[in-house]
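Only a single protein chain was left out; the remaining protein chains are all shown in position.
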Amino acid sequence: MRVYLTAVRLSLRRYLAYRSSALAGAFTNTVFGCLRALVLIALWKQKPELSGWDQTDAVTYAFVTQGLVTPMGIFMNSTELGPRIRSGDVAVDLYRPVDFQAWWLSLDLGRALGAGMLRTVPPVVVGSLLFPVRLPTSPLPWAEFVVCCGIGYLISFGLRYLASLVAFWTMDERGTASILVAVGMFCSGLIIPLSIVPGTLGAVLLHTPWAAVAQMPINVLLGTQSGGFGYAVAFASVWAVLLLVAGRLVTDAARHKVVVQGG
Amino acid sequence: MADTETDDRPYWGPAAYLLLVRMWMRSASQYRVSLVLTTLAQLFTTCLDLIAILVIYTHVQTIAGFTLPETLYLYGTTRLAFGLSDIVASGVEDLPTMIRMGDFDLVLIRPVSSLAQVLADQFTPKRFGKLVTPVLTLGWALHALPVHWTAARIAVCVGTVVCGFVLYCALWVLTGCISFVAVDAQEVANSFTYGSENATEYPLTIFGRPLGLALTFVLPVAFVTWQPSLYVLGHADPFGLPGFLRFASPLAAALLSGLAALAWRGCVRHYRSTGS
Partner (left out) sequence: MTDPIILAEGLTKTFNGDFTAVDGIDLRVAAGELVGYIGPNGAGKSTTIKMLTGILTPTSGLLRVAGFEPQRDRVKLARRIGVVFGQRTTLWWDLPLKDSFTLLQRLYKIPRQRYEENLAYYVDALDLGPFLDRPVRQLSLGQRMRGDITAALLHDPAVVYLDEPTIGLDVVSKHSVREFLSELNQRTGTTILLTTHDIADIERLCTRVVAIDHGRVTYDGSIEELRADRDLETVVRELYLGRSLVDTTE
């Protein structure tokens, strides 16, 4: 267990070493938060109660999603795992006496925590200074929010991990990874809130794993999640378990492939 | 050691650029499967903003007085201009890596314009995937718009994309210079390039007057499509700005290009003075 915590700590430290890069990124997140907020304000001006939100909810959503982009790796189309598979270095990793999936989870978690520190807070703070937002003053919604984010993070890792493993079979995961990023950008509600997408498409979007990465935690924070915290946790947990288990199965298949084919 | 160099001029910038682009395309073609998938991904990514606009318009008829075809006209023109500029100039995104790895020094020992070399860097055909959505959208919008197409309007429409392309290229170069000043700050440049593109997809009205004026006179992205489109679509300027501005895009493009060229020269001089 300790080895994983060490991996988290080292990964976090490494991320924090690139502070100025991260803060430059936080600037961009803030700018995009403002852009999205202005678009949503224009919409909510005409439809003040759209999908059970008011304008303040929508603006809050715009900034918190931008804040979550980096920890959830929504734009990550490359991890360290992909290049290691391509170069064959991964063979060493597969034989280490640590759990392969847990190892990569630990490394990514360190990164996500660092990103959470440096890139989640600034956009939300700046947003709250420039626009009216709805951030709860009592601790309970925040606690619920953090829990949902945690499970959402596991989902995001599960998706990215599976996408990287593709490299074992195709020798290049970048193509699949870019498609996954494009899909993820939309399905996590980064472009527009999923709750305003009408019809069947909207219903489908609310049930993909990506829905639990940003949209649901924010709904819980705003108190607008249908089914409340309980539903959000249950939904997210189901997806998280599915994706992580799938990850283990694919890892075993990959290990088998490496052993049988000599990498 | 024969010295027959009577021609001391550098290899002409644009020609060098095309030469280098050809080399990069050949490099990229070595990874074919990845290329196809990433091109599809680019295509899909450019659709996302379009889907957002469509979703918004399922709830309302107009945004800031602009109907769906009108907003899609704005979206199509700016996306197309940006996509074209992305193809030509986004090599500048590699500048931080080049500086960190010392590869910019290699650029400086060649008898070729440094800008041409940097712009051509990592050129890849996948960028062309970004043109499909805006071309189709713009086509539909032009068809659906109840505009009486005079010769003047057509000229301004074409000019919108051309000047927008030049404006964005200048913006790529200008913001790329950030890497010379702070090599870790490249993401800040993104907020100006991708951010401008995002901002100009919608009527500028949504920004409110102070920000709208800033985007006209400070960071002149309003000239990418907003101003000329006011003429093409026959809208009054919600900020009450003078009418001649609708035809000022070429001027804005020229000014910003000049600024970008000066900034690049200055920054290279600064790099040569301080090292990396």
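Just so it is clear, A and B label the chains in written order, and each chain counts residues from 1 on its own.
In this text, contacts are C-beta pairs under 8 Å (C-beta built on N, C-alpha and C of every residue); 3 or more make two chains touch, one makes a residue touch a chain.
Note that the structure is a prediction, hence the values are computed from the model and not measured.
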Checklist entry - What shown chains does the left-out chain touch? => result B
Checklist entry - Quick one: which of B:112, B:174 or B:204 touches the chain that's been left out? => result B:112
Next on the checklist: Contact with the hidden chain only, please: which chain B residues?
Outcome noted: 1-5, 7-8, 10-11, 16, 19-20, 23, 26-27, 30, 102-103, 105-106, 108-112, 269, 272-275
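Simple rule for what comes next: only the chains that are shown with their structure count from here on.
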Item to check | Footprint of chain A on chain B - complex, ascending | outcome: 31, 33-38, 40-42, 44-45, 48-49, 51-52, 55-56, 58-60, 63-64, 182, 184-188, 190-191, 195, 198-199, 202, 205-208
Checklist entry - Along chain A, where are the residues that touch chain B in the complex? => result 18, 20-21, 24-25, 27-28, 31-32, 35, 38-39, 41-43, 46-47, 50, 170, 172, 174-176, 178-179, 181-183, 185-186, 191-192, 196-198
